[in-house]
Every structure is written in structure tokens, then in C-alpha cells.
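Take this structure, written in C-alpha cells, and hold onto it; I'll ask about it next.
With one protein chain held back, the other chains of the complex are shown just where they sit.
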Amino acid sequence: MATEESPPREGKGQEVMVQQTMPEPAAPAVPALSTPPAVSTVRAVPDGDRRLADSVQRHLSKLVVAPSFAAVLLFVYGFILWTAYISFTRSRMLPVYGFDGIDAYVRLWSMTRWNVAIGNLLLFGSLFILISLMLGIILAVLLDQRVRAEGALRTIYLYPMALSFIVTGTAWKWILNPDIGIQAFVRGLGFETFRFDWIINDQMAVYTLVIAGVWQASGFVMALFLAALRGVDQEIVKAAYLDGASLPRIYWGIVLPSIRPVFLSAIVILAHLAIKSFDLVVALTGGGPGYASDLPATFMYEMTFRRNQIAIGAASAMMMLATVMAVIVPYLYSELRGGRRVQ
Amino acid sequence: MATLTIDRVRKRYHHQEVLKGIDLDLNDGEFLVLLGPSGCGKSTLLNLIAGLDEITDGEIRIDGRVVNGVHPKDRDIAMVFQSYALYPTMSVARNIGFGLEMRKVPKAEREAAVRKVAALLQIEHLLERKPAQLSGGQRQRVAMGRALVRDPKVFLFDEPLSNLDARLRIDMRTEIKKLHQRLGSTIVYVTHDQIEAMTLATRIAIMKEGVVQQFAPPQEIYERPANMYVAGFVGSPPMNFLPAVVAVEKDRLGLFVKCEAHGAWSDVFLPLPPQVPVQLGNGLAEHVGREVVLGLRPEHITRAGSDLASGQVVVEASVGVLEPTGADTLAYIGLGGQDTVARVKPADAPRTGETASFALDLGSASLFEPKSGARI
Partner (left out) sequence: MSSSLSALPRTHTPGARALRIGLYLMLALFALYYITPLLVLVATAFKTPDEIRTGSLLSLPLAPTLDAWRTAWNQACIGADCRGLAPYFWNSVAIAVPGVLLSTALGALNGFALTKFRFRGANVVFGLMLFGSFLPFQLVLLPMAQTLGFLGMAGTTQGLVLVHVVYGLAFTTLFFRNYYVSLPDELVKAAIIDGAGFVQIFTRIILPMSPPIIVVTVIWQFTQIWNDFLFGASFAAGGAQPITVALNNLVNTTTGVKQYNVDMAGALIAGLPTLIVYVLAGRYFIRGLTAGSVKG
């Protein structure tokens, strides 16, 4: 801030303020018009001083970004390299720095638990993305029908995003618990043989993650699509309507295709959420029963902080990075290219 | 109020040269219009004068002082932008006074200056409003007020009227002209509108692809365009270009031009005025037998009356489409192997399809080299 306040300007003596007062014109009708309005300031600043101030100004922009950029370089890229290196060592409880080749990766991929976690990620990820997307689009289209109380409904659909899963997981666990939740509730209605015990069933536990994950994220997808729907060119819609297209056809044939970029954004965001999912699992199933509902995120945490298998934890983190990169890099590439075209 | 010199100015972006050596010299109180199509480099030149962009080569001098590398705030210039660039969170008064505030002018003085400018532009009643509450024309005035209040040496206008509707644009054009006449300030004004350029400028610099094509007062640009590009850019409808051959017939220097009359094309000899006017230049004789381009503005092709002014010759030509514009009627006639526009009085307007006689004012014509397009 200080650099800005003091462009080296010499003392007041040199900064001559010339109040331009023209002689009063004879005709009083045009006094304001014939007078050059205002004040002019004539300065005699040595060019050298000014250049210094200007060059500080010119570099201020870089100086402002520099700390953040340095932090990102260190805390993001530096740390990725660090983790990458650790994944090639024999580190267990504490990091050790002797190079050990790809041993950690070999051991990682030979662990049943890791393979379960990866399988779960594929299953959970694809269902989570697909259902959230469909639900989000349906909700957005429904809300787009000029409904009453749209604001209230939007708030209800969206609030899960504002809450931590550690919070709502408490309720979900209760709802999914066969002894006190839905199963007990339906049995209480007289359906004695009703079964809904996925959360304690090692074949089905991962699907409870889908139920709760969709519950939390689909409102966000809805908001994305709703905003995009509202940006659609009204003229196109009008033209389609005049051509006699039905409402479903207008949406399916005109409106949704015109917001194609949002599909891409939504899929990328959802995929990213799926890969990162951690507190969802911790709060709902704890990865259980056993490790039946583990995801890579919980696997990594378990290995690193509970099992003293730092190298394997690092290797699993690198695999997560690879997965994210596979999704993100093509997306970023297309986005940045798109951005350049606009400029 | 000051002189402005632009000396061999070049600007390169990466490896593309967008200004290829611009030389312009403005006297105190001149109104320079930079005219050209988009991409000709006129806005780049304005940004260089303002100091918003760095010059690659050459010099810019304001009042004799070289301002290369001088920060915009220290150049003593003010600028009016196409989008007005009013600060949306500030009131009109603060918008106008912001430049003075930044220069640490005492509050009372500042307020007095703002009031004076507001009175000059008749926007006193708007001073407390925010830009969003103003109409396009009012925003335009505020933008001008912001420039005027500092009483700078040079005013820079970057297409200031292009966001206004047609009617308002004409009004504001007149007001800018009045302001210039009252204040006598030095102004550089960028536009692609040739009518703005003609009405406002003391001198126009017509630019194309980073090169100044002609730098002259409006009337001279109109009457003696330096090349076919300038001739075609200024004037509406634009100048007619007729392919012609220079020849000597019966000791008279003249031009053969194709002409359509009674349904057939033929070569017609148009004798140049006996005293070849100055415009047509000397040394035309050496072009005898060669092809040239005859440039004739529509108003120099009229219906032939009973008495001809000196320099006028009469031709018969068939009439195609007629376009009444109110004051005049534009007639497309078969001349020069193409449709050529004549400007005739509505009362004299011929009928479509007939062959009528037209008077060509060769004394006001321009001749161009067909290949280079340069004036002969």
C-alpha cells in the first residue's frame, strides 16, 4: 500500500496550482461557457523520480500476485512432488527418503482393500454422476415452468450443499439404520417382512453412499442448469414455439442442446466431488461393514494416519491425482481455449 | 491547449506491425479526426497518445515535450471513451471530480470546478445521480465533463458518439463542435463515421492498415482525395470510379469512357476543360493512350440544363434505378461500363428505362492511376 501513497512528488512549492480565471466577459449571457472550466495543475516533476514511481506501479500487479502464486507453487505443486517422491520410498510410520522404486505401487495394487476401493469408486462415481445429473436436470426443467414458490423450493432442493456431511450423515445414518430407520418405520406400518438394511450389508453399503451423495449434490446440479436455462436466447425458444414445437420438444431439441457446456461443467464438478468424497463415507458407513464401502479417499487416510503405511498412502494419493487429471485436463484445455477465443 | 506532434510512430504487437510510421503535426487548438475502418490502427494511435500503450518506435510530443514513457496522468490529457467508462458506484459529481481528487485538488476548488463544468454541459440537475440512472446522452455529457474539468492540454475522444442513437448523435456532434469553438482546445477524435469527421475536423487523417492515407482539411480530402481509398471512404454515396483512357482528339485532351445510350454501349470522348484545371495535375499529357480511373462524385453528374458551366460536358446515358432521398434523387445510369450514381434534382428526375442527357463536371473530377490508386 505504501508504494501507492507516495509517488515521489516534490514539495508544494513546485507544484504550481494555476487557477485559470479568464477576464469577466462583457456579455453576461455566456460567462460559464467562455471560461475554460476548472483548474489545471502544472507540475515539474523530474522524469527520473516519476519513472521510478511508474515502474513500481507497473510491477505492483506482479508483486500482489506473487505471494499467492508462491504459496500455490509450494503448497500445491511442491507438495505434489513431495508426495510423489514419498510414494517411491519405503516410508511407513515416518517418511524416509531412500528411493525404493515402484514397490509401494506394486503393493498397493495387490491389496484387496485398494481394489475394493477402486471398484467402489467406479460404481459409486458413475451412479452418483448419472443420477445427480438426471435429477438435477429434471428439477431444473420442472422449476423452469413458471411455478409458484420457486424461491422456497429452490432453497429446499439446495440446502444440503450448505451442510457438512458430518452433520447430515447423522440423520442419514439414523434413517438408514434398519433397527430405527426406514425399515423399522415401514415394518411398524404392518409390512413385517420389509427389508432395507443396505447400510449393514457389505454388498449394498456402497449404494447408501449413492443415495446420500445424490441427495447432497443434485440440488447444486439443479442450480447450475436452472441458471443456464435462464440464459437461453428467448428468440430461439419463440421461433421453435411458432414452428409448432411441443414443450418437451423445445427442451429436448432446442434448449438443452444450447446449454451443452453446462453438462460438461456439471460432469466435471460431480466427478471431482466423487473422487474427493471423504466425509460422506466417514459419516455414513465409516468405510464399513469391514472395508466394503471404502473409497480411495478414505483408503488413503486410513493407510497414512492409522496403519503407518505412508508410502502406500502416498501411492494411493498419486493414483487419485491421476484420476482427477484424466477428468480435469481435457476440460481445462477446452475451457481455456474457449476463453482465448473470446478475448 | 497545446500542439501535438506524432513523429515516425510505430507500434508492433508481437510480430505484427499495426502502425507503420505515423507522422502528424497539430497546431494549437486544432481538431484532428482519425478516420478509418475498424482495425486500421486509429484507436491504437489514440492509446499511444494517451500513454495507455507503449510506443515501439518514434516520438510523441505534447507542446514540444517528448511524452514517450511518461505516465498518462502526467501527460496532461483527458479522454472520453466509447463506453463512457463512468465509475458506476460514484455520483455524477464525483465522477467528474475524480481526476481532480486524485491530483489532490482541495475540495472547495474541486466542487467549484465540477459545478462550472456541469453548468457548461447543462447537467447540474444530475450531479447527485448515479450513472445507471442516466440516459445515454446524459452519460455522454458526464463523460465529457470528466474530461473538461481538468482543462487538459489535449482532449482525446475514442468514438464517443457510436453508442448513441442517430438523432442524439447529431445533436451531440453539434455540441462537441460548439464546445471546441468556445474552448479552442486541441482535440484528437477517433471515429469511423465520415460525416462526423467532415463536420468536426479542422484536419482529418484517414488511416488504413496502419498507414495515414491523407492528412488534410476536410474540404481538401473531399475535393482532392489523395488516392482511390480516400475517395471511396469519404462521401455518401461514394465517388464513382469510371475506367477511362486518356486521348487527344481534335487537339483537345480528353477521356474515352464507355457509355450506354438507347440500349447500346459505345465509347464516348469527354473533352477536358480547355484550361485543364489544376486538380487534374500537370503532365497529364504523358498519360495519353493509357488507362486511368476517372473519379466523379454523384453531385458532379447532374441533368444537363440549357447553359453549361465551364468544365461541364454532356453525355447521353440510359437510366436504371431511381432512389429519391428527398432533397435529391439518385439515378443509376449506364456510364463507364457500370452503374454510376448521378445526383439530380427531384424535379429534373428522368424516368427509369429512358435515355437522358447528363452534364458531367469534369472540372471537379479526380483522376487516379488504376494500379496504385494514387491521384494523378
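The first chain written gets the first letter, and so on, giving A and B; residue counts start at 1 in each chain.
The criterion applied here is as follows: a residue touches a chain if its C-beta (ideal position, glycine included) is under 8 Å from a C-beta of that chain, and two chains touch if they have at least 3 such contacts.
Not measured: the values here are computed from a predicted model.
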Among A:Trp114, A:Trp172 or A:Trp198, residue touching the chain not depicted: A:Trp172
Sole touch to the unshown chain from A:Ile137, A:Ala205 or A:Ala314: residue A:Ala314
Given B:Thr89, B:Thr174 or B:Ser357, the correct residue touching the omitted chain is B:Thr89
Touch list for chain A against the chain that is not drawn: 1, 3-5, 7, 57, 60-62, 64-65, 67-69, 71-73, 75-80, 82-83, 86, 95, 139, 142-147, 151, 153-168, 170-175, 180-182, 184-185, 188, 215, 219, 223-224, 226-232, 234-235, 237-238, 241, 247, 250, 255, 261-262, 265, 269, 272, 275-276, 278-279, 282-283, 286, 296-297, 300-301, 304-305, 310, 313-314, 316-318, 320-321, 324, 328, 332, 335-336, 338-339
Across the whole complex, the chain not displayed is touched by chain B residues 50, 52, 72-73, 77-79, 81-83, 85, 87-90, 98-99, 102-103, 146
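The working rule: only the chains that are shown with their structure count from here on.
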Geometric centre distance via CA averages, chain B-chain A, whole Å: 52
